[in-house]
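Heads up, this is only part of the complex; the chains shown haven't been moved.
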């Protein structure tokens, strides 16, 4: 069947941003694109299913395409794809406003959440149950942290951005190599204090509101919308806000991408225009509507690069990346 | 007959022992009745709590704060002959300027324009496209205020909380208050919730797309699973020889009921979309996937209902020379209909509330217009709820609850028909 | 046009029905009782013969038309366009041609494309008309053939009923096909999974902790794929749900069927049925935000520490959700027991309660077990409540106060997460699904055995 | 109270003809309606203790309806309404405070259409003794079941298949099973609605023998279409016609010297 609208799949993290672009694009009088949230992996699978009207034109990703996914794409004839970096998403650690102010270092977060930690030079299963056991200055309340499940890109980003840095602070762990090191640095504890809470960030927000001792890990936009009931935990002394995230001083932010199937340009009506709208200043610029939704914008130079990439339809090759 | 002499007088039911025993039996009876009543009350109370909490969080979504703006459609900005591509952004900016006539600081105007919904341009454009005669005129119009201000009016954002704990700062609030003082702010019924399609702005988002999508999907689901379910059940119960094979089929169907719904989504994805090439996100595919789910329910329940029809009725009909098909159509099915309808009600209710399989076949798309047919992309109510429940904007919290209430309303209307039929057709024999 | 064609098929079938019926009527007037089938069956026979094959023909035509025309179109394209083009590119060209043909021109199409689009449009037109003509001819022919077969002794009823039976068999087979489809679509990926993870680990491992990173270039933690805790978690939650739902549901059914008067029953039954239709997301919120804190508070009152995600909260809420399956279906089953049974028992001096528990319930057992099985199935297959309220951490425990995870939850989070599809993490979802399928199959076989053993047939 | 019933009984049955003069069951002005339709009109009937009363009359005249009034089985029919007064041992059985369960335990019933439970033959008979706690152990229960089945002369036919379903029996066997079930709880009054309709002469004779024997201790009311049977087993006979109790009296009188012409016509087969 012929198709006159754009089809977009992909990450649920990129979804709200693409959603905004879709709405603007439609309001400009274009045929309304169909946008689905499938998760990054699911999106890649559908996106790489092949070229042609039965397959989507764009997929959003909260992580870069993997080697395996790239190969799958190529195997299905999707060998000309442009990778577009649109900005950053801040991850906030937050808790109820009624709780005490907290300022944690990455090492302390690691101590609270890792499956194994270093105690007196020994690597042992995480013994900490109370915050005060990590640092006597912390409140004497049980560690309860709601966070993303291991299937989520958010979790991956959190592990890479926080846990990896955190584990460097411990000499015995830092001394480990390869798999052994990964084993310690990557694994979140599963004995209770860290609770994998599914992908619904609003649910975490509501649980934090109900339980003032609990911490939650979720997208910055949820914190922004719920400033009245939640407050951020400073990481390494820096609280997340637009400024700190945008400058990159706040350590927990991850890049967001989308991928365009170049073979569809010029065939699917509006695809090129849509991509251009996405990377227009009005959209992902510092005052654009994506920023309003919580996207942390790229620097001016990076935005220029991105725009150029889109305009040229620059071929992206996973091997070189 | 020798044994019979063993007993001389009947044991008296009026004896104390019997009375005592009977008291115990009555107590057991009352206990049973009490437990029954308690069970029902518990269940209904829980439903009540559930509905109550939904209404409590959702009722605010049924109203929406509006601001009255004065719009002048400048023919310079909007061409009467081609109203669709006018510069409505400028028209709205002009209206905002009129809203704050004394303001000249662009920063203040910028803030002011954020009070009016982002969709104002679209609303205007649709109006003018519908009635090009508006070009060149000036009129006043009520448009929704944007979500933070709506939340402020509804008291979700509290004015007395510290400024850094608020979504709106003091300046924004005072600007808004000037409008309130001038009586331009009004809270009205939120018809947009039912008649608008989805939007990323809570104040504009509506359920029409999801309602239509759910309707189509359920229609497809019903049209497939109801006749097929009954046909399969009749075959298995009445025609199929009772042997190992039919046992396998029976187990199989029971087992299908236990298959997680998402697996049906996988199957639908693999078969309907990848193999048959049906479009993604289409209610047709959604309905087909849902019917895979409801089919076992309907089959199982229909079989139970058919089983319950006493054999004497069948014999009576067979005895006057009715064929097996006629016996079933004329006698057995009518007697089994109440049971079948129960199964259908429950099966469709389940289908209506199902999310997971729809996620896999793409019926969770973000769409800004309702589908025009069963082949066009659509969402369904549960997936819409799922999407809204995961949106950061405050306005969606209430709207999620409201959407659930709408879904339940949909469910109740749907069931009411079936229940009416069931009540009409039920009889004891 | 297709719509009109379907309408035409309908009309033609109706005509055939009337033709057949009046033929039948003719036989009756001519031969009296010596006619095999009633006129209405002659009508139905004719209608089916005219309608069904044509409908199938048209549907097949519509299904194949596109690809046939596409083949022709590709064959007719000038070599300049197709030379060296991959099938994918050709598919795009075809799509462009189609867009042009339907008037959606957004970039300047080349003349070849425009020409092809014209061809495409005209072929499409021809195909449609051909279809209409063929369909009409087919129907006329079918009607003629059907009419010639009709005779006083023609077994129209059997012919008609055979068709009905075929449709019924088809419907029953559909269920088998679905099963096959599920098994096939799960097996392939499961095998992939088992080539990465040893089955022994999966089936006997006690540790489910798939923390493999989702990016290739990123360092990965260990993946532990021991499915035992996931299955025990499923069992735990489903058991809790049934522990809540079976007593509540049965008691409600008993009350509705025997104690409540007809009006009360007419109101309460549908109200309970609403419970089955509340979207599970809602139950999820309910479990997390209302029930779980309540359970925790209750626990802390007695000094028991209860995790914020507890199997108890999830299971209890799930129990409420599946309650109508048991209450409604059991009520129907009890209602269906003939009144003579009821009277027989009451006349023995049994109380209402005794009548229910000792006579009606056993007699209604198949229906009740059916309801419970459905409820159990639903509990096993339920996802959202558990995702939200019981969590995602696999715990090998029988303690309902701790958080556990279930198979379906793992499947859903694995499938709609961000993990790529060649990762064992995602593939494990298929293995889980397959094993769950087998496990529930065994449970169902067991249930069938039990029902067959204890079934009591009245009359 | 006892006094009162006695007097009333005496008034109704002018000349007591057998050893028992005590009225066990007394119906006064009983009217029964099915919806708008009246099925029984002002029935006044007194039934003596330890004797057999036969109810006869053409099909549809209200015999079953009357019988079902006596243990309030009519309560189970929604549209059925009963007025008037029925007393059992002087107590009003339609008294709201009355315990229907006790009533039905005291007044057993065999239905016109045999309705065995979909349970095993053993369970069918054991059901009553179980719920009324008549047996203190398994052995005693088995004894009761055997005794009841023997009395209903079904034992020989089913003793090897006690575990099979009661619904797999032949029509006559089912009927005897229902009789066994009813007598297993030893009620004071036994209502039998055509207990021998599906039985062959020999089985019928045995049931009649049983009835005769039961009469020693129980009060029995039997609906029958066979004049011969009524004559053989009953001491008193009541003749119903179109919902009206036409005549009631000692069986031999009813059959030999009926007072009413309609009775005369009916018992001599000249009716209709």
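Think of it as A, B, C and D in the order they're written, each chain with its own count starting at 1.
Note that a contact is a pair of C-beta atoms (placed from the backbone, for glycine too) under 8 Å apart; a residue touches a chain by one contact, two chains touch by 3 or more.
What you see is a predicted model, and the numbers here were worked out from it, not measured in a lab.
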| item | value |
| --- | --- |
| Composition by chain label (entire complex, not just displayed copies) | A x1, B x1, C x1, D x2 |
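Simple rule for what comes next: only the chains that are shown with their structure count from here on.
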| item | value |
| --- | --- |
| Chain C residues counted as touching two or more neighbouring chains | 285, 339, 349, 351, 354, 415-416, 457-459 |
| Residue numbers of chain D (touch at least two other chains) | 101-102, 105-106, 131-132, 187 |
| Complete list of chain pairs which touch one another | A-B, A-C, B-C, B-D, C-D |
| Residue numbers on chain A that touch chain C, as the complex places them | 1-4, 11, 38-42, 44-45, 50-53, 61-64, 66-69, 72, 76-78, 144, 149-153, 156, 159-160, 164, 179, 181-183, 185-188, 190, 192, 195-200, 203, 206-207, 210-211, 214, 263-264, 266-270 |
| For the chain C and chain D complex, residues of the former touching the latter | 339-351, 354, 358-359, 362-363, 456-459 |
| Contact footprint of chain B on chain D as seen in their complex | 99, 101-102, 105-106, 131-134, 146-147, 150-151, 186-188, 209-210, 213, 217-218 |
